[in-house]
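With one protein chain withheld, the remaining protein chains of the complex are depicted in position.
Each chain carries a letter (A and B) given by its place in the written order, and its residues are counted from 1.
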Amino acid sequence: MSAMRTPQGRHARRIGAIWLVETAVAVPLIVLVLGPHLPPGRMSSEAGAQVDANVVLTALLGPIALLVCTSFVYSLVVFRSRGATGDGPPIFGHGPSQTAWLVATSTVVLTLAAWGSYTLVVSSDGAGGGQGPNPILLPKGSKQALQVQVIGQQWNWTYRFPSYGGLETAHLDLPAGAAVELHVTSLDVVHSFWAYQLGVKADAVPGADNVVFVHPRKLGTFSIRCAELCGLWHGHMYQTGDVVTPKAFATWIAQQARAEQGNERYLPPYEKVYYPQPLRRAG
Amino acid sequence: MTTGIALAAGLVAYYVLSFLMVRPPEVPAPGAALRASLTLQTVASLGFGPHPDWVSYLARNPRGVWEHSTVLTVPSHSLVAVTIYQFDTATGLRNPYWGGPRGIVGEMAVDGKPTPTLDPDLASHTFAIPDLGLSVPLEGVPDDAKNQCSVAPCSLAQAHTTVKFVFRTGKPGTFRWQCFVPCAAGFVLGFGGPMQSLGYMDGYLHVV
Partner (left out) sequence: MTATALPAASRRRLGGWIGFNLLTAIALGIGGFFLGAYIGGVLAAGKDYLVGTDQNDIGVFMGFLFATVGWLAGLGFFNYPVRRLAGRPASLPLEESTGVSRFFRLSTDHKVVGIQYFFGVGAFFLVGGLNAMLIRTELLTPNERFVPAGQYLSLVGLHGTMMIMMTSAFILGPFGNYLVPLMIGSRRMAFPRVESLTFWLTPLAGLVLLSAIAWNGFPTGWTGYAPLADEARAGMDAYIWSFMLIGLSITLNGLNLLTTILTMRAPGLTWGRLPIFVWGALSTSVLMVLAAPVLIATLLMELTDRSANTSFYLASGGGSPYLYENLFWFFGHPEVYILALPGFGIVLEILPVFARKPLWGYRLAVAGMLGVTFLSFFVWQHHLFVSGINSTLRPFYMLTTELISIPTGFIFLNAIGTLWQGRIRFTVPMLFALAFFFNFLIGGLSGIFLSDVPSDVTTHGSFFVIAHFHYTIMGGLVFAFFAATYYWLPKMTGIALNERLARIQFWTAFVFFNLTFFPLFAAGFLDMPRRVSTYAPSLQTLNDFVSASAFALGGSMLLFLGNLIWSLAFARVPAAENPWRSRGLEWQLPTPVPVHNFDRIPVITGSPYDYGVEGAAPVATFDAAAAAATA
């Protein structure tokens, strides 16, 4: 006699049916209604990869949450004591369901890890996260990438353009359509460069060069925040940057170069990391 | 029992207040809308209060009295003329980029001379409001200057440089301001203590 005909089988089938209905409603809602609103938007290809990751994870984990919740709620409703004082049946376990659970969770977990590694390594080339000084996940066109150094200090960001004579600016404009190679570093404590709409997050660590690739696609303004506690004005370490057309970028950088003429001779030569004085107890 | 409850309530109240109340007094800028002026001074060591050794800003209130405060109030949509008497010696900027004054109207004047940019090693402090794009380096007095000031408020008879500049305010709001020179003597990286304390090298600019 099949286990499915027992009362336990009936309960299990009901839970399965309820869950299938819930999933059939929830997954389209997650993908079609919630999905387009999931962060961080599609201003760059890296940000787009993160949106995809967030949509897939939500659409996959939603049904898992629903399955667990449905099982709990079903049991709590159907198996409540209704005033009875006796004990339940002494069931110590059920080999097949334990095996099934183990196989199911392992499959989900290994799939997630494999898919996550694939999107990180192959399809999104680092996904906008800091890769350290020797990046191995090199996207297409990285040889011709525009290099921009991001310098964190307490409490502001500045940017240097080595291909424009080490020009330093207090504002970040990036050309749309190009590959950009950001080198994030810090002059004092640990900061984290978070360009939200661009999908870029990389810690700025003193004495370290943290490389990120990003491909801005859409014109617009993005916000820049510090995502690692760095002292008094951590919450104010906030700027905006712009993705502009290559032509507007050329104009902007020429204008910056003119404005910085007086000060430029005082800047140190462009380096991957800086060890500015004073270092220890100053004063 | 009652004593115990009162004691507990008192402790809780003290605890809560200790987080709320540590804010310097506000100093309004004299002058009406469209044209206001701020007068500040920086000193190497304050000489009084809980941290007499700390480097600090002071602000002159409309009655002409120097107050130990960094919370400043200025009118919105106006030009603000700032005069800073700089009594501290130079430390040098961590990022030389801030040697160029930015976000001001016209040029800054050091001791009356128009100065387009400052050698970053000569900077003693900066007056910077990043959200307004404002950053002005303040030249320090030479290390070997005679008659250096040791206790605030310093008098203009003592060695100092005078930095004057004008900036424009926009819509109302509260903006933080700070110094970018690692000038906190005695702290690793020069950025602890007064560099991370309101009332010393950090403050708020209320635009009203």
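Criterion: a contact is a pair of C-beta atoms (placed from the backbone, for glycine too) under 8 Å apart; a residue touches a chain by one contact, two chains touch by 3 or more.
All figures in this text were calculated on a predicted structure; none of them were measured in a lab.
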**Prompt:** Hey, which of A:43, A:174 or A:189 is the one touching the hidden chain?
**Reply:** A:189
**Asked** With respect to the chain omitted from the figure, which of A:40, A:152 or A:216 is a touching residue?
**Response** A:40
**Item:** Residue of A:29, A:102 or A:250 touching the missing chain in the full complex
**Value:** A:102
**Message:** Need a quick check: the contact residues on subunit A for the chain that isn't drawn.
**Reply:** 8, 11, 38-40, 46, 49-50, 52-54, 57, 61, 64-65, 68-69, 71-72, 75-76, 79-81, 84-94, 97-98, 101-102, 105-106, 109, 112-113, 116-117, 119-121, 124, 126-133, 135-137, 184, 188-190, 192, 194, 196, 199-203, 205-211, 223, 225-236, 238, 275, 279-281, 283
**Complete:** Where subunit B meets the left-out chain, the residues are 12, 15-16, 18-20, 22-23, 45, 51, 53-54, 173-174, 176, 185-189, 191-193, 196-198, 202, 204
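In this section, only the chains that are shown with their structure count from here on.
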**Fill in**
So, in whole Å, the Cα centroid of subunit A is separated from that of subunit B by 38
**Message:** If we count contacts the way the header does, which residues on subunit A are in touch with subunit B in the complex?
**Reply:** 151, 153-156, 158, 168, 170, 187-189, 231-233, 236, 238-239, 260, 262-263, 266-268, 276-283
**subunit A-facing residues of subunit B, complex** = 91-92, 94-97, 99-100, 102, 116-117, 119-120, 128, 130-131, 133, 135, 176, 178, 180, 182-191, 195-197, 202
